[in-house]
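Removed: one protein chain of the complex. Kept in place: all other protein chains.
Order of writing sets the chain letters: A and B. Residues in each chain are counted from 1.
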Amino acid sequence: MSSTKLKYLLVLSICAMLAFGLAACGSDDSDDGDSGSGNSSSAELIQSNPDNESVDLTIGSKNFTEQIVLGEIYAQGLEAAGYSVDTDLNLGSETIALAALKKGEISGYPEYVSTALTSFYDAAPEDVPADAQEAFTKVQADLKKDGLVAFPPTPFASANAVGLLTSKAEELGVTKISDLEGKSQDLTLYGSPECRQRIDCLVGLNENYGLEFKSFTPVDIGLRYEVLDKGQADLSILFTTDAQLGASDKYTILEDDKGVLPAGNVVFLTEQKTIDEAGPDYQATIEKVQSGLTEKVMQELDARVDIDKEDPAAVAADYLKASGYTE
Amino acid sequence: MNELLLPIAEVSGDFFKDRSGGGCIQDNKLFCPGWVADNYDRYVDPTLQHLVLVLSSVAAGFLIAFALAILAHRHRWLSSPFLAGTGILYTIPSISFFFLLLPITGRGQLTAIIALTAFTLQIIFRNITTGLRNVPPNVTEAARGVGLTSQQMLWRVELPLALPEIVAGLRIATVSTVALATLAVFANGGGLGAEIIVGSNITFKTGIIVAGGIAVIMAILFDGLILLAGKLLTPWERAAL
Partner (left out) sequence: MIAAPIAALGLFGDAFNFVFTPQEAEGGGVMVGGLDQVGELAAKQLEVTVLALGVALVLALPVGLLLGHYGKGEFVAVSAGNAGRAIPELALIALMAAAVGVGLFNLVVALAILGIPPILTNTFVGIKQVDRSSVEAAKGMGMTNREIMTKVELPLAVPTIMGGVRTASINIIATATIAPLAGILTLGDFIISRNVYGDAGVLAGAILVALMAITIECLLAGVQWALTSRGIKLQRAA
């Protein structure tokens, strides 16, 4: 073989090795959740079960910070339990996520009970039970008809909210949503694209509150505070568990006095057949890792991502470690 | 607000941070070096994924374009259709391509790699073809005179002489692919794009600059590496100086 051909082969093989090597590296999830050894006496620690290795799970989530953190928590918890886990986070709105679940693209994702009831099953906001246990039972019954199951809910609940800059709220003299009557036609509202079709969002504000807005502009959920800051939006659809609300007094949410924006705890949605395949650790792990998610904790995790700009995966890992589920 | 349904496991009190101090990150200033120093490891995985996307696409693109170019070299009439075909693939925006592939290959790294590969084909194909065509006819005549077969001539004479052009094509393809691979996030293919648009990253100036900066640096490094490899593979060009 000529020396030139040798050089070709050398360069090509180096490239090939680099590519394969990096593929191996890149796909090798930093698996620090693999406990197995029993040197920790805490009952909370997730034990890796070798039976779960053959089960492939894909955890999805919707497209905003809280969802992504939840998805990571569930995914990392399940991995610690020994499952082979992939993620497909940031899917999109609830309809996209549900479609992905039904198609089998994902094994499960976290959903708010209020969203499931109002968006999937056309419940009116006043029919969403305020009691978490009642709401959970109700949504379980609806989901069963679709072959889906919801695992028991998280301690915290979240809801949509109409928010604005505190300075603007004072200027307008509004503290609840119905105060906007007579004023809303001069105010611009910004929200997610799917807000236009949800009863616990624009549709409810239009119909149940009878409010008309100057305009509704759909924007990416990640921009909901940005548009207030930049003065583009008079009103923006926020979430009650948002970190930004707790961090300063800059933003205010209006009280939902007519109960159009119900709160919902988070339930992990999955298919019955996935549960049958995955075994008892599936539900047990999900219930375990979410049991520490009070409103205060969820807000803290949201803050770490949205305000401190930490990586959601790292934030989830820290939460699992601090709670003693992984080490 | 709602009933607690499960036994609670508590995180300790110092889990909660005090954010009253404000600071560079909270003000979302254009670039916060302190944050970068503390948080650079969140970019390691995306960068590795990005590397895999780029190397796989360029390698696959090169192999395919090379095969096409050799075929077109033997059968000249093939060059036009191949050029047109790869040209269409080049023209279609990558993000469009991801979603055209969606019904067939679904979401994931493979879809992203296929789309990125398709983009590199025309660049590399065109450069290999041009390089081969620019080999002076007196050289090929001399080679034939010495008794080389077509096969031998291709590998020992024409390709080596076409190397500078091929290397140039590889450089362009690789740099373009590094920039384009940021879009792989739309197909759930990973890469640095996730650090630019997912969740609250979309407003995070420092994060966007870091992610974009890594991509640019990666492009420059690859450009230099390929240039160097090209120089090593063509010692005769240097000797001629």
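In the analysis below, contacts are C-beta pairs under 8 Å (C-beta built on N, C-alpha and C of every residue); 3 or more make two chains touch, one makes a residue touch a chain.
Quantities reported herein were computed from a predicted structural model and do not represent experimental measurements.
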{"item": "Omitted-chain contact residue, chosen from A:I96, A:A284 or A:A314", "value": "A:I96"}
{"item": "Hidden-chain contact residue, picked from the options B:L71, B:L102 or B:V139", "value": "B:L102"}
{"item": "Listed residues B:C32, B:A72, B:L161 or B:V175, member touching the removed chain", "value": "B:V175"}
{"item": "Hidden-chain contact residue, picked from the options A:K138, A:R198 or A:R224", "value": "A:R198"}
{"item": "Touch list for chain B against the chain that is not drawn", "value": "28, 30, 87-88, 90-100, 102-104, 172, 175-176, 178-180, 182-183, 185-186, 192-193, 196-197, 202-205, 208-209, 211-212, 215-216, 219-220, 223"}
{"item": "Those residues of chain A which, in the complete complex, touch the missing chain", "value": "63, 92-96, 99, 119, 192-194, 196-198, 203, 218-220, 226, 230, 232"}
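FYI, only the chains that are shown with their structure count from here on.
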{"item": "Chain centre separation in whole Å, for chain B relative to chain A (CA means)", "value": "31"}
{"item": "Of all residues in chain B, those that touch chain A in their complex", "value": "1-12, 15-17, 19, 25-26, 35, 39, 42, 45, 48-49, 51-52, 55-56, 59, 106-107, 155-156, 160, 188, 190, 194, 197-204, 206-207, 229, 232-233"}
{"item": "Residue ranges of chain A in contact with chain B within the complex", "value": "2, 4-5, 7-8, 11, 15-16, 18-19, 22-23, 25-26, 30, 44, 63-65, 68, 88-90, 105, 130-133, 136, 152-153, 155-157, 220, 222-223, 225-226, 247, 263, 265, 287-288, 290-292, 294-297, 300, 303-314, 319, 322-325"}
